[in-house]
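Only one protein chain is missing from this complex, and each of the others stays in its spot.
Here the chain labels run A and B in written order, and each chain numbers its own residues starting at 1.
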Amino acid sequence: MKVTVSVNGKQIAAEVADRTLLVHFLRDVAGLTATNVGCDTSSCGACTVLLDGRSVKSCTVLAAQADGREVTTVEGLSGDSDELHPMQRAFRAEHGLQCGFCTPGMVMASVSLLAENPSPTEDEVRTALEGNLCRCTGYHNIVRAVLAAASEGRPS
Amino acid sequence: MIPAPFTYKRASSVEEALNLAAQAGEDGKFLAGGHSLMPLMKLRLAVPETIVDIGRLGELSYVREDDGHIAVGALATHDELARSGLVGSELPLLAHAAGQVGDPQVRHCGTIGGSLAHADPAADLPAVALALGATFRTRGPSGSREIVADDFFLGLFETALQPGELLTEIRIRKPQSAGWSFQKFTKRGIDWAIVGVAVQGANVALVNMGATPVRAAAVEGALASGMGPSQAAAHAADGTSPPDDLNGPRAYREHLARVLVRRALEESAARA
Partner (left out) sequence: MSILGTRVVRTEDPRLLTAGGTYVDDLRVPELAQAARVTFVRSPVAHAAITGIDVSAAKDAPGVVAVLTVADMDDLPPPPPDSGLTGTEGAPLPLGGPWSEPLLAVDRVRFVGEPVAVVITDDRYQGEDAAELVSVDYDLLPAVVGFDGALAGESLLFPAAGSNVVCATGTPADGAAFDGSDVVVEREIVNQRLAPVPLEGRATAARWADGKLTVWVSTQNAQIARFILAGALGLDPANIRVIAPDVGGGFGAKIGVDRDGLIVAWAAKHTGRALRWAETRSENMLGMTHGRAQRHAVKIGGTRDGRILAYRLQIVQDTGAYPRMGGFLPFLTSLMAAGPYDIGHVETAYQVVVTNATPISAYRGAGRPEATAAIERAVDLFATEIGMDPAEVRRINLVPADRFPFTSPSGATYDTGAYVEALDKVLAGAGYAELRAEQERRRERGDVQQLGIGVASYVEITAADADGGETARLVVHDDGTATVYTGSSAHGQGHHTAWAMLVEAELGIDMSKVTVIHGDTDLIPAGVGTYASRSLQLGGVAVQKAAVEVKEQARRLAADMLEASEDDLELNVDLGVWQVRGDPASSMTWAQVAAHAGEAGLAADVNYTEGKPTFPFGTHLAVTEVDTETGKARLIRHVTVDDAGTLLNPVLAEGQRHGGIAQGVAQALLEEMVYDTEGNPITGTLVDYAIITAAELPSFELLTSETPATINPLGAKGIGEAGTIGATPAAQNSVIDAVSHLGVRHIDMPLTPARVWAAISAAEEGIAR
């Protein structure tokens, strides 16, 4: 079937198998490989992107379900600007990534969190990220990064 | 990791959804938020040949007051329910439980209708529906009907829904009592409940204490006969058949049920 998704502001249209997962549409059709697949039980969140502004696990969404809708991946976070998005800047400043595999999903989940809760407590950040697994960082600096981005104050 | 091949159909109305489902027959499944069905399909534990996507049926996504009831459209997401001012003020049990389903990404997609129709006994909302004494409205090939929650959950992943019958609305009478509590016991925040308890007034329902969500009838009877929370909670496991699994033996779940029912009743009483 034909699926058209607006990805980071750009229309991507393709004829794909009905069962195509959104994450594979993004990686293989749109050519955006930052979003990763880390599991097959919707547990790890490495595939997290924004669908119409809200975080979803793109491995558990069919490309067909995203037809006609807007997806934002980490590649599209800074828009047309050369500058890093505040969340990206915060992750770097706080050493919130090591191997980087969980990072795109972690960043997008964090962006979605602040869009819904601009001033979270540490506990709220930790709970909000429970669907994003990281094996490298122990989450300590990720939490610091999200809190730093929140206090910098720019919404979404 | 990849679902078996299937044909995708998208419904633009409830009518069309029913027709597509009828055409698909036994090997068709409705797709709402997809967060119960897709995980099964990705592991090939479910292999429907046709998927009828009802996710765009905006007319099934609402929360409103209606004649002393709160009417929730089946496609309302867990996140919408958790954030809804109306649900928060009138049905805080539902708002609170919906806010604990899975994680934020799951809550952005998963729907109350999908969760109820899927009927996993370890899921939270089926037990909440029992505690709230909900009534489900459906539309199917033979027309519309209402099913009370107590008659809805028949077995493991089995409901009273007929093939091709679509859950459209969940109706909950505004509770008389302000007392409520939701106790979800897990190892990690994202886990399915090892045991869960939903209390609304005098109604007590249990998560993961059998093949279906169950009313803790013995507890309710004890409360009705005037027993206090501790005494009544001692009966929490009566008549239940909890699983024996990785998270603990049967006896442990029975013990948890007693502890959590007591805590739930105490918390509910404090709120009443």
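The criterion applied here is as follows: a contact is a pair of C-beta atoms (placed from the backbone, for glycine too) under 8 Å apart; a residue touches a chain by one contact, two chains touch by 3 or more.
Everything quoted here is computed from the prediction, not taken from an experiment.
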### Query
With respect to the chain omitted from the figure, which of A:A30, A:L129 or A:A150 is a touching residue?
A:L129
### Query
Which positions on chain B touch the chain that was left off?
1-2, 4-5, 43-44, 185, 187-192, 194, 246-249, 252, 255-256, 259-260
### Task
Tell me where the left-out chain touches chain A, residue by residue.
17, 19-20, 24, 27, 31, 33-41, 43-44, 46, 74-75, 77-78, 84, 88, 91-93, 95, 97-104, 107, 122, 125-127, 129-144
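Definition applied: only the chains that are shown with their structure count from here on.
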## Note on the structure
dist(centroid_CA(chain A), centroid_CA(chain B)) in Å evaluates to 28
### Query
Can you list the chain A residues touching chain B in their complex?
1, 17-19, 21, 37, 40-43, 45, 48, 51, 54-57, 59-62, 64-65, 67, 109, 112-113, 116, 127-128, 130-132
### Query
Quick one: in the complex, what on chain B touches chain A?
1-8, 10, 31, 34-35, 38-39, 42-43, 51, 53, 55, 79, 102-106, 108-109, 188-190
